[in-house]
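With one protein chain removed, the remaining protein chains of the complex are shown where they sit.
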Amino acid sequence: MADQRVPFATHADSTVLGADEIVLNMGPQHPSTHGVLRVKLRLDGEKVIGSECVIGYLHRGVEKIAEHRTYTQFAPYVDRMDYVAAVSNGLGYCEAVEKLLGAEAPLRARVIRTILTELQRIASHLFWLGTHALDIGALTPLFYCLREREEILKIFEKYCGARLTTHAFRIGGLQYEAYDEFEKDVERFCKPFDKRVDEYESLLTGNRIWVGRTKGIGILTAKEAIDYAASGPVIRASGVKWDIRKAMPYAAYDLYKFEIPTGKNGDTFDRYIVRMEEMRQSRLICLQAIENIPAGPIMGKVGKVLKPPPGEVYHAIEAPKGELGYYIVSDGTTQPYRVRIRPPSLINLEAFDKMIRGHLVADVVAIIGTLDIVLGEVDR
Amino acid sequence: MHSLIDFLLTYWVQLVCAVIIVAVLPLVAGYIVLMERKVMADMQARLGPMRVGPHGLLQPIADALKLLIKEDIIPDEADKAIFWVAPLISVTAGMLAMSTLAIGPWFQIADLNIGLLFIVGISALGIFGIVLGGWSSNSHYSLLGALRSAAQLVSYETAAGMAIVGALMLAGTLSTREIIATQNDYGVWFVFAAPVGFFIYVVASIAETNRAPFDLPEAESELVAGYMTEYSGFRWALYFLAEYTNMVVVASIATTLFLGGWLRPFAGTRAFNFLDFLPSVLLLGVAGYCFYRAPKQPVKIQKMVLAAVGAMIILVALILAAPLLAPAGSFVASMKAGLHGAFWFLLKVGLYIYLFMWLRFTFPRYRFDQLMRLGWQFLIPLSIVNVMGIGVALVLHRHFGWSHWTAFPLTTILTLAVAGLLAAAGEKQEKTHAIVGEEA
Partner (left out) sequence: MLDQIVFYFFAALAVISAVLVVTRRNIVQSAIFLITALLATAGIFLQLHAEFLFIVQVILYAGGIMVLFVFVIMLINLDVSLHQVQFNRQWWLGLVLALALGAQLTVAIAVGRSGLPLGEPAPATMLEPSTELVGKVLFSEYMLPFEIASILLLVAMIGAVVMAKKKV
């Protein structure tokens, strides 16, 4: 990198001292860009006057791979996109293919899917909270969050043998029956979990420094959020009550009662509050669901070899990070003709430049954190 | 030649003390790091280092060895000479500052009449190590870290200096020894006479040592490692050594000025003389825990090491207890002042450093503008008011015959009221400036 310490005034509003803007490369090897995101920042002193996100360092051609795999073979690949919420990815893909096939998973399978997905949402939010707090300088919440996340991963491990990239669901239902202690384990985790969330909040919510670092930072108004096609907690914090679980219910969400938490200001603090509240709501969904898991088969009627009729389908779910959509085109063979994935992280990242302008370098990490991006999903 | 021998004969005690400081300080710093990791682990529901030695007791030594034999990388584009010398400046400044500290009535290299000013002034020179190191690395992260560091230090030095001035007005001297003697005469530590000053000093000293929540020069989530991003191996370790030395220095200043230095709590009151036994009892307790844990260690050598540590602690406890048990007037009994003084001083320093760690693991990090606002718009005005308040209290006491018990609380309350006003004003301003975006 060439020396860019250019001192002499070239910019219209530079000061008498001639301090001009410098370009700072954040990433791709930077501890708090959450992976291999590279952000080119134009700085005036410490103020960011422009930014450019350079992505693609983790590009693995997931969409292209899909064209050369059968529908069943491709299912594990989606787990590698948002690797902190693999279960949600799998759910979206399985349901999209089911929609293409015109099949539906039996109720029991859908309820278990809901429970696992909601647990995954909690796990993903916990991971977000820990790293976000770490980015802003609070070291301790991370370990509390990981402690709780560990419990969830243990449930996953007991259920399907994998902890991170679970491949928990199959097209048409579930491969595995819920294990004997499943309800008990979920209950044991969920019952005291709201106290735990209170605990995190007691560390952060009222903390002057935390509030100072997050309030008014990275504001996205409702209109801007819609214009940027933001989704998930990012759009809800801006005051838009948009949640696919309510708007277009999938899995078994129509059976349960839950609230959609929304914010008002659309700043980093509101996104934090929204996610905290979402964890509480997810816990409630899990508790409702385990009360009555209907009996019945766990696999719907789909053939051994999946051959969807020619056509196309778009199916979106509310992943922890926002709207995760799968657009699949079938040409009638066993392999999809084209799969296009709408990753929430990528679309939410679009708003980054809008949110960071005028803030300081320190806010860059706060905003990257609050967008809750996973580079595996951004780059695919 | 003759004068050199004369010099050595006159100053051999000081020279020995100096050698001890230079030799022992890295070890102390290493163990403060271990303490920090253990405290952090405890607060985060973890165990911390457990592998090297029983309960990780030998971890600092392993770390130091590792850092010594690591490759010393100097970037191609760096300004080599400055890059090479910068960490040394930081360490030298920190160690020099230790020289006028009085760790107990016996252990002090030089009792200058400008004692405290010397510590403050010399330790401030350490900033050059940071600034030059950051600049010479020729990396943007380093440069930003160095800039932040310089700005932060200059700002908070003012507040810290004013807080020190407040306490110095009470003491009426700059000599570390006499400051503590004055607190003994008053019968009360200055932290009770000037609590606001102590608070200001705590905040400013955290900022000066670049510790969280003011660790912006090395904020790892923003600037990777700030000014030491490009450093590796032993040069990096020197920066660490400097940071921890500075922590010891500021903790010692606070202990000397506000916490009664080497004085025992209630030093003047006979009824509390039983507190003299506290050091021994405390250490015996620690030793007991060592012996309790020793058989539970997995490896034989670890059992032995832990038992040896316990035995050493018992030895220290016995040495501390000996002057109390020996007949009055004997040589052993006369050692009480020096030994117990050192114990209390180090205990207070340790607690102060613990406070630093506690804050670090509880609070998120300030942003730079917030840091500056806190420094310039809250701490500095408050510290000036604090100095005036102490001045008023002293005048009331000395010239108008008010008692301590009315003069000092009164001015403290007035100072606190000003603090409330400042905080309210700051909040109001923050609200109007809440939205910084939109302008670009």
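For reference, chains read A and B in written order, and residue numbers begin at 1 within each chain.
To be clear about the criterion, contacts are C-beta pairs under 8 Å (C-beta built on N, C-alpha and C of every residue); 3 or more make two chains touch, one makes a residue touch a chain.
Bear in mind that the values here come from a model prediction, so they are computed numbers and not experimental data.
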| item | value |
| --- | --- |
| Hidden-chain contact residue, picked from the options B:V33, B:A160 or B:L174 | B:L174 |
| Option from B:C17, B:L67 or B:I122 whose C-beta touches the chain left out | B:I122 |
| Residue touching the undisplayed chain, where the options are B:D63, B:D79 or B:D276 | B:D79 |
| Residues of chain B in contact with the chain not shown | 2-4, 7, 79, 81-82, 112-114, 117-118, 120-122, 124-125, 127-128, 131-132, 134-136, 143, 146-147, 150-151, 153-154, 157, 174 |
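Definition applied: only the chains that are shown with their structure count from here on.
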| item | value |
| --- | --- |
| Whole-Å separation of chain centres (CA-atom averages), chain A against chain B | 43 |
| Chain A contact footprint on chain B (complex, rising order) | 40, 43-46, 77, 138, 140, 143-144, 212-213, 215-216, 219-224, 360-370, 430, 434-440 |
| Chain B partner contacts - residues on chain A that touch it in the complex | 3-5, 22, 24-25, 30-32, 46-50, 133-140, 142-144, 147, 203-204, 207, 209-210, 212-213, 215-216, 218-219, 355, 357-365 |
